[in-house]
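Left out: one protein chain. Kept in place: all the others.
Letters A and B name the chains as they come in the text, with residue numbers starting at 1 for each one.
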Amino acid sequence: MMQFAVDVGWGTILAIKTVVVLAIIPLGAIILGYTFLLKMMAHMQSRLGPMDPGGFHGWFQLFGDGIKFIQKEDVMPAQSDRRIFAMAPAVVVISTFLVFLVIPAGPDLVVSNLDVGVFYALAVSSLAVVGVLMAGWASANKFALLGALRAGAQLIAYELPLLLAVVGVVVMAGTMSLQGIVEAQQNGSIFGWDGIGNPFIFGQIIGFVLFLVAAQAELTQTPFDMPVAESELVAGYMVEYTGFRFLFFFIGEFGTAFAFAGLAATLFLGGWAIPHVTDPGWSNVLGPIVLLTKVMLVAFLMFWVRFTYPRLREDQLQAVAWKFLIPIGLANILITGALKVAF
Amino acid sequence: MSVDFAVDRQAWRHLADAQVNVELDTGDMILNLGPQHPATHGTLRLVVRLDGERVISADPVIGYMHRGYEKLTEFRTYPQITTLINRIDWLSSFANEVPFLRGAELLMDIEAPPRAQYIRTILTELSRIATFMLFLGEMGLQVGALTPPFYGFRDREHVLNLIEAATGGRFHPNFNRIGGLKDDLPWGWINECRSGMKVVLDACNTLEELVAENEIFEARTRSIGIIPPDVGAGYGVSGSNLRASGVDWDLRRDGKPYLVYPELDFKVWTHPDGDSYARYWVRLQETREAARMVIQMLDRIPSGPIMAKVPRIIKVPEGEVFVETENPLGQMAYYVISKGATGPFRVKIRSASFSNVSILPWLLRGVYVPDVITILGSLYFILGDIDR
Partner (left out) sequence: MPKLPKPKAPGLIGGLGVTFKTMLKGAVTVQYPHEREDPPTRARGVIALKEENCTVCMLCARQCPDWCIYIEGHKEKRPPRREGGRERTVSLLDRFDIDYALCMYCGICVEVCPFDALFWSPEYEYSEANIADLLHDKEKLGEWMETVPEPEPLEVGAETGKK
């Protein structure tokens, strides 16, 4: 299967891939953080954002922030549950890492091409809620506790619409493997015209919107950012975290955003595939670039909403999930299934 | 460690319970909002008893920023007091000066010349705009939107620049003098003010589109924190907060005539609902109305002197006077007692925010924690105005 590394054992390959993914998480977090949090938000608010660090439009700002966080004192509240307090950020980052394992960036550029890739990705992404609950509980802070409980309720409620949104894609592709879904989109055709393959966004536009809304809630971004709600709970479950532990949360937040944007790009926009380019060598080279472009597109949508909208209240959030998203998601599956059988 | 925990816990209980008489049931959680909390605009402290996320009782604890202005005024001369009262409500400093100066002028039987009256009114309305622009943006932040406050700040800048160009101070103009103004307007100011008002009207449209028309914002603010007119009036709530409850009462129109308001043509906006959304909406309309009033006044501003004849050393004759005005935050009143010295004998300051906040224990009962923030934001108080 591996064409360029026949003599290397699969263990070595796996190790290399894991290291690459480990590097991609902070890198992806920095790319999203810089492009959207620092720059796009600034321009949407008539500001410039950081301009000085690094010389060119402040590109070094987040690296500098990272260095600053690492230098800071490791503060733990006196009454905190110290071990759990220390573990919580790691749990969040590990959940992000596990999602990255199945997102393909090329025919061979995937750590593990699981047959149940979609299922696995959504399952491990919800592990983050455990970390959040741990953080909120262990902080011995009322604001953190409230934030963590809100996060728990919210992430569980939005797991379902997320899943329902994806089911339509799985029905259309006929597989749960992410590579399979990408190939189905590459080789598909829209009413016989196969110029750009068949990105599922055309057939699954409702699913795409549902996925983005639910992902927004999973990422605890506005309008669903009650767990961190800075004007109510100061910073929610993160309120007691400083230094590199906070850095972990930050990387987790934006790394997960990157992962979800990657999932959306893979599921709905065709992933790494370039129509009519079937040569695996070229796909391996161009695939990551194509995927990154699509990821930025999806992330732009997510962050655009984040910087524009106010946040809902906790009960309204639940109502949106149960009264609107889930019925719409179910109806979408029904229609997709019916059309699938009809054609 | 367990011993430490017990001791600390006792201490913490004691502190949090200082203001509320809690019985021995411990099922509720007591959350201390403030004095350092992003939603309390400074140092308001709310001791909130929670059952889950529902508020059982809320008790505002004030006084963290008490500066004793009423006492300070007894040891200052009248010109010095103008400086001090600038700092009561620091967002609309100019509007603070007006009632006090008017009180002194009434006691001395001096009337400022018409041009000074006009400039005073213009600057009062400008400070009203500056205050409300901040509110219109900040209210977005209270419900979680990150962008509106920046728009509010960005466009308020034009108004502050106008105030600075005329008075020399962005926040604390100290521009009023007994009998008139310190100085006349600088060259070209009227035209700048006209274009500034266009910016303000545009900004109102932008913020309406971004905040007020947003369905999420409506869902968060409609039927939240309803103040019935009689309860509001009973607690002494005034200004836009009361007008949002449908009470058609504005001291600019209904009070004793002051400045040039009787000559102006303006509408007093009210809203029947009395909820947080109504308060936002009323302030939005009042910002527009104020901009229109400024444009109106710029067209009619008379020429002439800006100072009446005033003795060099100001001694206010014996007497008492009560002056109330419609400030951006509500009714602001001074009760000045003079014994004929260079400074007043006693000044009682009635500031709007203090009364507006006093309704909080009644208003916050039974709402959710996120609504506490919305209600706090929509009542719009300034800590300096509460604590004085």
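Basically, a residue touches a chain if its C-beta (ideal position, glycine included) is under 8 Å from a C-beta of that chain, and two chains touch if they have at least 3 such contacts.
On a predicted model such as this, the values are computed, not experimentally measured, just so you know.
*Asks:* Looking beyond the chains shown, say which of B:36, B:195 or B:223 touches the absent one.
*Replies:* B:223
*Asks:* Using the document's definition of touch, tell me which of A:21, A:40 or A:298 contacts the absent chain.
*Replies:* Counting the whole complex, the residue in contact with the absent chain is A:40.
*Asks:* Out of B:84, B:159, B:178 or B:293, point to the residue that touches the absent chain in the complete complex.
*Replies:* B:84
*Asks:* Among B:127, B:142, B:167 or B:378, choose the residue that contacts the chain missing from this document, as touch is defined above.
*Replies:* Of the candidates B:127, B:142, B:167 or B:378, B:167 is in touch with the missing chain.
*Asks:* What is the set of subunit B residues that contact the non-displayed chain in the whole complex?
*Replies:* 76-77, 79-80, 82-84, 86, 115, 147, 151, 154, 157, 161, 164-169, 172, 174, 182-190, 206, 209-211, 213-216, 218-219, 222-224, 301-306
*Asks:* What is the set of subunit A residues that contact the non-displayed chain in the whole complex?
*Replies:* Looking at subunit A, the ones touching the missing chain are residues 40, 42-48, 51, 304-305, 307-309, 312-313, 315-316, 319-320, 323-324.
Convention: only the chains that are shown with their structure count from here on.
*Asks:* Express in whole angstrom the distance between the two chain centres, defined as the mean CA positions of subunit A and subunit B.
*Replies:* 44
*Asks:* Hey, which residues of subunit A end up touching subunit B in the complex?
*Replies:* Going by the criterion above, the answer is residues 41, 44-47, 78-79, 142-143, 146, 222-223, 225-226, 229-234, 306-316.
*Asks:* Quick one: in the complex, what on subunit B touches subunit A?
*Replies:* So the residues of subunit B touching subunit A come out as 5, 8, 29, 31-32, 37-39, 53, 140-147, 150-151, 154, 210-211, 214, 216-217, 219-220, 368-373, 377.
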